[in-house]
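One chain of protein is taken out of this complex; the other chains stay put.
Right, chain A next:
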């Protein structure tokens, strides 16, 4: 059903030209629509972005015990996120080293050994090769466990319990990669030393939309809420959605990492500071962990929605768990998981602070699912409009006409008085954060070329050095001398 191609050499020139065109368009606050739902762009994104950057895979609370594992994805690859028998978190490629078929076919579980269903090669839960049927007769001796183990993601790190991995060795440490965004993330998910936990298994469902549209929306789009989600106000579920963007702000932490903030107390009622957490939860928080700016931020304009490039997003907003009830904040984490051009899996987890009372967790779970579960009243609104963009991306007419999308809202600029890291935009109008997301996309699609160039350059240099050495050797033979230059 889903098509997938790897790019050919010809495609490289095409993709590079598209990336140039995107950057030129962004300079004009426009975005070519044909970067969505495109076979060649998709294949290049898998190679240039998803094998090169940190991506979110899950939370430590999903694999608390030795031997626990869950299946996740990096790009289009299924990977095993495992806590090995020593307690170390591993990210393993799910393809057998013998003939390549998929080793694990369970969504989650606990095991000491993963066994391939084809010939039975077996792997320990740290990925090392463990054995094969009829070991002695078939192989004579044990194979090298690491050489023939499952491919392992070279980088795995956890931030406040949130696990990220990179398939590239060549990435900065996670905190450095996320940069100033860690400052805001800390104020969101680290308000208690015990941290947060996943309340249930993630929901996973297929949406016929480009992954970038979800990521872009959560990066900074507070403007759509009054229209896309207006039915929630019409039905009386959440009053005042028609003008919610007026109380929205933007936090830009660079590199495509950003948050929307809302003055929720101005929107709902004065007691709705700090996302509207009720006293029985709020009183548990240890706010001494935060600096003054973080404290002021979460009190008055807490980060409510955000994206870390490429495809990790966050959402915390007060909503009723049932129609007519007092809104309470829920925390929803999501991944816009590309699976094919114009198709993503939407992964969503409901989280809560571990220390919160169970009754609150149950309610927060309901509130989150009511709005943003796979059948959630907000989720359905969003996914419908994003599916429309994927159709535009594939439209021959749109391509022929060179259709570009409008990112030209009025800009009043960042707050010069802002004391925190990054930039703070008092008004969300301006589409700064969405533009920043696509500029990061341009950089990521380009940095691949820089790596390629560096490799080519290194290879070139090696060839030239070899030539110098050869020439020097010839000179020695011919003239019996060795110059200083040739020695070097």
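A few comments on the model shown:
Quick note on the criterion: contacts are C-beta pairs under 8 Å (C-beta built on N, C-alpha and C of every residue); 3 or more make two chains touch, one makes a residue touch a chain; residues count from 1.
In this text, contacts and distances are computed from a predicted model.
Chain not shown in the complex: UniProt lists it as "Ferredoxin", one of "Indolepyruvate oxidoreductase subunit beta", "ABC transporter ATP-binding protein", "ATP synthase subunit a" or "Ferredoxin".
The hidden chain makes contact, of the residues A:88, A:113, A:234 or A:269, with A:113. When the whole complex is considered, the residue among A:57, A:132, A:187 or A:390 that touches the unshown chain is A:132. Shown as candidates are A:30, A:122 or A:204; the residue that touches the absent chain is A:122.
For chain A, the residues in touch with the chain missing from this view are 112-113, 115, 120, 122, 124, 130-137.
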